[in-house]
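Each remark here refers to the structure printed beneath this line.
One chain of protein is taken out of this complex; the other chains stay put.
All chains are identified by letter, namely A, B and C, in their written order; residue positions are counted from 1 within each chain.
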Amino acid sequence: MKNHKKLPVWKQKLGQLVENRWFTSSVIILILINAIVVGLETYPNLYSEYKSAFWTADRILLWIFTVEIALRLLAAPSLKHFFTNSWNWFDFIIVAAGHVFVGAHFVTVLRILRVLRVFRAISVVPSLRRLVDALLMTIPALGNIMLLMSIIFYIFAVIGTMLFQQVSPEYFGNLQLSLLTLFQVVTLESWASEVMRPIFEILPWSWLYFVSFVLVGTFVVFNLFIGVIVNNVEKAESAEEEVKDTHNEVMELRKEVQELKHLIKNEVINK
Amino acid sequence: MKNHKKLPVWKQKLGQLVENRWFTSSVIILILINAIVVGLETYPNLYSEYKSAFWTADRILLWIFTVEIALRLLAAPSLKHFFTNSWNWFDFIIVAAGHVFVGAHFVTVLRILRVLRVFRAISVVPSLRRLVDALLMTIPALGNIMLLMSIIFYIFAVIGTMLFQQVSPEYFGNLQLSLLTLFQVVTLESWASEVMRPIFEILPWSWLYFVSFVLVGTFVVFNLFIGVIVNNVEKAESAEEEVKDTHNEVMELRKEVQELKHLIKNEVINK
Amino acid sequence: MKNHKKLPVWKQKLGQLVENRWFTSSVIILILINAIVVGLETYPNLYSEYKSAFWTADRILLWIFTVEIALRLLAAPSLKHFFTNSWNWFDFIIVAAGHVFVGAHFVTVLRILRVLRVFRAISVVPSLRRLVDALLMTIPALGNIMLLMSIIFYIFAVIGTMLFQQVSPEYFGNLQLSLLTLFQVVTLESWASEVMRPIFEILPWSWLYFVSFVLVGTFVVFNLFIGVIVNNVEKAESAEEEVKDTHNEVMELRKEVQELKHLIKNEVINK
Partner (left out) sequence: MKNHKKLPVWKQKLGQLVENRWFTSSVIILILINAIVVGLETYPNLYSEYKSAFWTADRILLWIFTVEIALRLLAAPSLKHFFTNSWNWFDFIIVAAGHVFVGAHFVTVLRILRVLRVFRAISVVPSLRRLVDALLMTIPALGNIMLLMSIIFYIFAVIGTMLFQQVSPEYFGNLQLSLLTLFQVVTLESWASEVMRPIFEILPWSWLYFVSFVLVGTFVVFNLFIGVIVNNVEKAESAEEEVKDTHNEVMELRKEVQELKHLIKNEVINK
């Protein structure tokens, strides 16, 4: 965006239009209208009565968004440049999918796509985009702890299925069900009253399985959270490097003062 | 409050009265009495037997509070000055509403107003007022993350209503119900046992919706909390700016020492 | 304990005995035995069979603890000195109460007292005593926020009782019940599924009450927690004052260098 000078004039003009405050505001308003439309569609009476109106509104909004993204794409220095930004990918796919699935029979898929267009509010408002970028940035640092979590989940799920398959088919009927149940247990939701107690009545040693999973699971989840906190606090405290700089600064200063002292001692006094 | 000198004498005297320890203590005691009265009113037997006594007590308390606020208002340099403080607005509205609704048929509204007068304890006790000010101050900094939360809530609510309207009318019957249900889910209260499991039995893919919402929702709520923590820690660590100052200080000092060195070298030695 | 020299010889010897490692270890073992005895007593079969044995064991333990505390008291420089330590008060009351209630008919009170004696493990093990002291120390700093919490609880309880008394007598039947229910709601336990939903079906606006209480309540509780964290982090970071000192140090140093510069300029050059 910084090397506009080398772009053809029409690209520059388009770039100015696309980055204009009014353009962005208009897009935000259209996204809001889109949000209201998909909200109203959820009321069955309204939907059946004004079905064609909703359809038309959706078509118009989709085409406006298509034109908007086409303009953005044309304003970009190159296709490659446009698609290096993952938010542009997101915008492009959300809108393109609206065209691809238009004739499809999967009405629900199409309707969900319309709702997902509301997510574009994030990609259009710069402060929200930065916030989400910051939130997503904390995820890769947690890769290892999430891998550990997966291993623990998998092992407990396999053991849970083996042990409680017959006793509690609803919660531990198969590996998928066990994984879902363990996710419920790690959020501490009804882990005792609904999941453990009925099994506990038949298998009195089963508390060992649940208590150990709750302890291990919450401990790891908690450390995952601490990871995020410490990450954030560290970022806020990168000023500390500055402090380290100060240290070096003072060290060098001291050397200079010592040199100065020797200088005076040797040159001024012994003169 | 600092420019009392230019105020007329009666305003100064009134200001001294209003800021007097005994005045404040008396108001706190009256608020306590108000609290006890509204507490006792909740017992139906007591209320029906001493209805008129309660009514009288309420009238007396309301008029005392009215006089108190009138005194505060008169003691203020000007009307504008009085209403720049939002706590004064709060006090004024709470008491004024007591007069406005007095003849109304909405007995419940009137009774709730009486209870809300207990909140005046916060506006009267300075340390509590400062605490609440500090708590409220953390909210605007969270504007963006709350906006993000709203977008996520809205999108999930619309999708939830679309998908589960027929299956679970109690939880996802319409957009409002879905929003309430999602609020319940984000507090992790019975999200699996009561909300998801019954839907999961009919629509086996529905776990995707709930697990993704729990993950996204708790992640964002958690980051909202971290925002508050980091905010608070930062405030407690504003001393770090001081550290930065130190750095600049040392940098300047070093320059001076270097100048000094050149001075000695050129003037003393080469002399 | 530092001014042993001025104490009579027998007090010094007693002090040495009481602070001896073996003495403390023996007391810890006796507390452990006490813990096991009260644990075994909870089994009805065991208790009815060996009732007199349990009674005898309890009598012996009580008298040993009495002797122990008497020794500690005698070893202390003075009665006043002994009772300035709140842990000594705790020990004294726990053991004295065992004698006071011995003939009483309140068997349950007596048995609970026996169990509470296990808490003496905290007062005897120094590291535990320090930990509990540290935990209790964080409470007074939270005075204001707990006062605010009380006001919020009280107001919501009164309003809740007023509004939902008829609809949900189990949860909001009277002021005490409402306070208990709000405590349950603030822990987020079944606040929606058990408490709100049944009321919500009759009074559709009731979600406002619950959602606002959950938001306000968890926000304040969360800030109460943050207070504790920041308190702890601050303690761990009191080294920062050191940093501030550095700043002042550098400032003074700079002044000295400037003086030095003027000195050289005026005296050496202009000479």
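Annotations
Definition applied: a contact is a pair of C-beta atoms (placed from the backbone, for glycine too) under 8 Å apart; a residue touches a chain by one contact, two chains touch by 3 or more.
Computed from a predicted structure; not experimentally measured.
The missing chain, though absent from the display, is touched by one residue of C:L7, C:A121 or C:L203; that residue is C:A121. The chain omitted from view is touched by exactly one of A:I33, A:L71 or A:L163, namely A:L163. Where chain C meets the chain that is not shown, the touching residues are 35, 38-39, 41-44, 108, 111-112, 115-116, 118-119, 121-122, 127-128, 131-132, 135, 180, 183-184, 187-190, 193-194, 225, 228-229, 232-233, 236-237, 239-240, 242-243, 245-246, 249-250, 252-253, 256-257, 259-260, 263-264, 267-268.
Counting over the whole complex, chain A has residues 144-145, 147-148, 151, 154-155, 158-159, 161-163, 165, 174-175, 188-193, 200, 207, 211, 214, 218-220, 222-223, 226, 229-230, 233-234, 237, 240, 243-244, 246-247, 250-251, 253-254, 257-258, 260-261, 264-265, 268-269 touching the chain that is not drawn.
By definition in this document, only the chains that are shown with their structure count from here on.
Relative orientation of chain A and chain B, expressed as the C-alpha superposition rotation angle, is 90° to the nearest 5. Distance from the chain A centre to the chain C centre is 40 Å, each centre being the mean of its Cα atoms.
Inter-chain spacing, taken between the CA centroids of chain B and chain C, is 29 Å.
In chain C, the residues that touch at least two other chains are 243.
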